[in-house]
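The complex appears here minus one protein chain, its other protein chains still in place.
The block that comes next holds chain A.
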Amino acid sequence: MIAQFLYGGAGILLFALGLWSLLVHAPLLRKLIALNIMGAGVFHVFIAIAHRGDALPPDPVPHALVLTGIVVAVSATALALALNSRLEQGENEPEPASSPSPGPRIHMQPALSTEPSSKGATHP
């Protein structure tokens, strides 16, 4: 039983580390890695639960579920990476039509210039 507890407990620790990293770090790539670490932790727990009594053979159903889960995790990660790199592409190369942006700038400048004057008006 001690071996199962160590294996599954390591899975729970991985899950907690991944959860912390997912919540604390802002970059999408780090969140994605954190999610994958959480998934690995869940797989650990499943594998540990599959082998209960030492005399009995391990339960094949959790093993099959883990195999299914790995494939789903890999494909979801691939899709998320593709979305992330597309997002970064959009941030790095702003579209030529909107980058000079005469419209927004004209709107911005009066707003910026009125801000101090309005502040001055409210704090006489």
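Quick note on the criterion: contacts are C-beta pairs under 8 Å (C-beta built on N, C-alpha and C of every residue); 3 or more make two chains touch, one makes a residue touch a chain; residues count from 1.
Rule of thumb we're sticking to: contacts and distances are computed from a predicted model.
A chain of the complex is left out here; the name its UniProt entry carries, from "3-oxoacyl-ACP synthase", "Amino acid/amide ABC transporter membrane protein 1, HAAT family", "Aspartyl/glutamyl-tRNA(Asn/Gln) amidotransferase subunit B" or "Sodium:proton antiporter", is "Sodium:proton antiporter". With the whole complex as reference, residues 1, 4-5, 8-9, 12-13, 15-16, 19-20, 23-26, 45, 49, 52-53, 56-61, 63-64, 67-68, 70-72, 74-76, 78-79, 81-83, 85-86 of chain A touch the missing chain.
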